[in-house]
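Mind having a look at this structure? Questions to follow.
With one protein chain removed, the remaining protein chains of the complex are shown where they sit.
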Amino acid sequence: MQGPIYRLLAGAAALALSAPAALSQELTIFWAEWDPANYLQELVNEYEAETGVVVTVETTPWQDFQTKAFTEFNARGSAYDMIVGDSQWLGAASEAGHYVDLTEFFNANKLGEIMAPATVKYYAEYPGNSGKYWAVPAEGDAVGWSYRKDWFEDPAEMEAFKAKYGYDLGVPQDWKQLIDIAEFFHRPDQNRYGIAIYTDNSYDGLVMGVENALFSYGGDLGDYATYQVDGILNSEKSIEGLEAYRKLYSFTPPGWSKTFFVENNQAITEGLAAMSMNYFAFFPALVNPATNPNAANTGFFANPKGPYGDQFAALGGQGISIVSYSENQEESFKFLEWFIKPETQKRWAELGGYTAHAATLESEEFRKATPYNEAFFQTMFMVKDFWAVPEYAELLTAANARLYPFIVGGQGTAKEVLDALTADWVETFKKYGRVQ
Amino acid sequence: MTRLRSDTRAAARGLSDLSIRNLFILPTITFLIVFNVFPLIYSLYTAFTDYRASTSAPANFIGLANFRELLGDPYIWRNFTITAKYVVISVTGQVIVGFGLAMLLNRPIPLKGLITTLLLLPMMMSPAVVGLFWKLLYDPSFGIINYFLGLGKFEWLADPQMALYAVAIVDIWMWSPFVMLLSLAGLSAVPKHLYEAAEIDRAGAFYTFFRITLPLVAPILMIAIIFRTMEAFKTFDHAYILSTQPTTELIAIRLYKMAFLEWQTGLSSAFAYIVLIVVVAITNIYVKYLNKAKAR
Partner (left out) sequence: MAEVKTRGEVFFNRVAIVAVVFAIIVMLTPIFWIAATAFKPRNLATTAPPTVLFEPTLSPFAKLFTKRSQLREPVPEETYAAAPWWEKLVFDGGEQVVRNRKTGEATSSGYGNRYMNSLIVSIISTALAVSMGTITAYGFSRFRMPGESDWLFFILSTRMLPPVVVAIPMFLMYRAVGLYDTHAGLIILYTAFNLSLAVWIMKGFIDEIPREYEEAALVDGYTRLQAFFRIVLPEALTGIAATAVFCFITAWNEYAFALMMTSKTAQTAPPYIPSQVGSGLSDWTVIASGAFLFLVPVAIFTFLLRNHLLRGMSFGAIRK
């Protein structure tokens, strides 16, 4: 009677003692399923080699990423220790208490200085200008442009262009040139079209595309600190920017009504368009000759400036946050300390991650590493993002509902659209008590 | 509770009819009740609150505010009309194509089994994959529809008016086999002697069809229509991938955006219950027709 019980107790004790040790040696990072997640997994394997802590990057397809992440948070699950979340989630996740406050960590490690300022502002800080930080910028991203160098450098084309527009054909220096070039190359009877832009209105594709025009024309989406929208979203400059985007739509291939990064890359690989907008994260596919038959002839440029000298690009990218329900928060902090080291950031860039580390971005080595890194470097210092408030998705829905019929369907005028959208957004802000 | 005629004799052997009835029916009903009760109550409760599943803020009871917001929203009405139009086009198309195919197949033809299996293939693919590939097929530059039909640059999904039909065509393509299979089963159950009798009486094809074939296939066909209508109201997967134009925003798409993109959980539950009431009403009518058809 006593024998077995003694053995049972001993066994239980041994189990109890060994369990915590086993638990603390594993970390899980949750991300979307794409190449950067593979690169991150390679990177964290080096962390394991150094410290013995096993880090797994768990992934799920992009379209389900948000759903899975927030459902897990809602259930206060500890399945993920860290998450590489979208910049737009900052508001929702921090206000709901899903993210651990990283302000101390930020200030202690002077992250505000060593990461590119725009990334700190948009990937990490919420509310705007509050000095509270929730994520470490990990994967920088923004919208850039690819183009067919061979079409641009063809002497016959250059001559015809100069004759028609009066200046040399080359990488567009501003939006007027962008529109001219798109018009010039738009030849439907030859199955060649001027440009490929984002039109997917199921989530944020269309809005991100429009942002590139809006911001560069000097317009804006509102004041992120005071939530003022009227007079900013529907300002003269915003209207002009929206009209420019509409103009570009007329130079897109047929059926270009629900396009995002897949279709826009296809426009280049299949030789459909002369220029194509896309997030930098998707450009590696364009320089790979196996996936892009036109790889050798594909060039890249940053979003050009507008007529009034403003130059901005829509921001993408994600930052790593620690999940409040994780059982390994201390271990996660240690990981982040390792992640932000210059050597690690350099290695991250080498493996293919789009580092947000300012010094790495500025280095000659980085800028020359790929055909698009130079444009990326330029762009990362002039990015602007959408609202990061928790109700951002409702703002997106309203924007999609108003912008789409105008841009793709040609209904209404830019002024009407932006006035209506302003009213919608003010409604939403009132609903959530941000304005009176 | 009435007992069947043969009960008294059968009762001596084996289980009584009552026990069999309970044994056969109760487990299923119990299982379904237990399984569905929590989600239904949960959704019903959240419909009256301002709960958002992405935050940890508690749910506040707000009475009928969600319902008022929905019923006053012009976009919601448009979603309903679009969905209604879609359901009509899609189910009608499925019935015509499905039943038509069944009529064609209801005769001795070689390789009938193989042909039937082949015609069932569209139904066997995952709707998400179907949506992805049809998007490619409809594309004027990359797709084979315009290519094979010589339609040049005809816009399917980009045209606001055409888009809904394009989505409905995919639905018809995918689900006609469902109607076809059920109709075929129903058609082959029509007793041959009825046809022989009609032939002897020199009945024409129309008479035979409307007075003999249709009434006898009607019950099974109605069941097919009921289920396809219910599913058409829930259409999401392939429609969302094909087109997110305002003119093709079906109820389920709007519901998804509300629930999982905007995280307005309370509002979306309210919306779902409004939809449920509509579907229950429509299905009720169909079931009455079904019972009438069976009674003949």
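Order of writing sets the labels: A and B. Residues in every chain begin at 1.
We adopt the following convention: contacts are C-beta pairs under 8 Å (C-beta built on N, C-alpha and C of every residue); 3 or more make two chains touch, one makes a residue touch a chain.
If you're wondering where the values come from, they're calculated on a predicted model, not measured in any experiment.
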(request) Can you work out which residue in B:Leu64, B:Ile96, B:Leu136 or B:Ile285 touches the chain that's missing from view? (result) B:Leu136
(request) Name every residue on chain B in touch with the hidden partner chain. (result) 1-2, 4-6, 9-10, 13-15, 17-18, 20-21, 23-25, 27-29, 31-32, 35-36, 38-40, 42-43, 53, 101, 104-105, 107, 109, 112-129, 132-134, 136-137, 141-144, 147-148, 173, 176-178, 181-182, 184-185, 187-194, 219-220, 223, 226-227, 230, 233-234, 236-237, 241, 251-252, 255-256, 259-260, 265, 268-269, 272, 275-276, 279-280, 283-284, 287, 291, 294
(request) Go through chain A and note every residue touching the omitted chain. (result) 33-36, 38-39, 41-42, 45, 58, 60-64, 67-68, 71, 74-75, 77, 79, 191, 261-262, 265-266, 269-272, 278, 281-286, 288-291, 293, 352
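Going forward, only the chains that are shown with their structure count from here on.
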(request) Indicate the whole-number Å distance between the mean C-alpha point of chain A and the mean C-alpha point of chain B. (result) 39
(request) Using the touch rule from the top, collect the residues of chain A that touch chain B in their complex. (result) 66-67, 70-71, 73-74, 76, 92-93, 95-98, 188, 191, 200-203, 253-258, 266, 270, 272, 390-391, 393-394, 396-397, 400-401, 404-405, 408-409
(request) Name, in rising order, each residue of chain B that touches chain A in their complex. (result) 53-57, 75, 135, 138-142, 153, 155-158, 160, 163, 240, 242-246, 257, 260-264
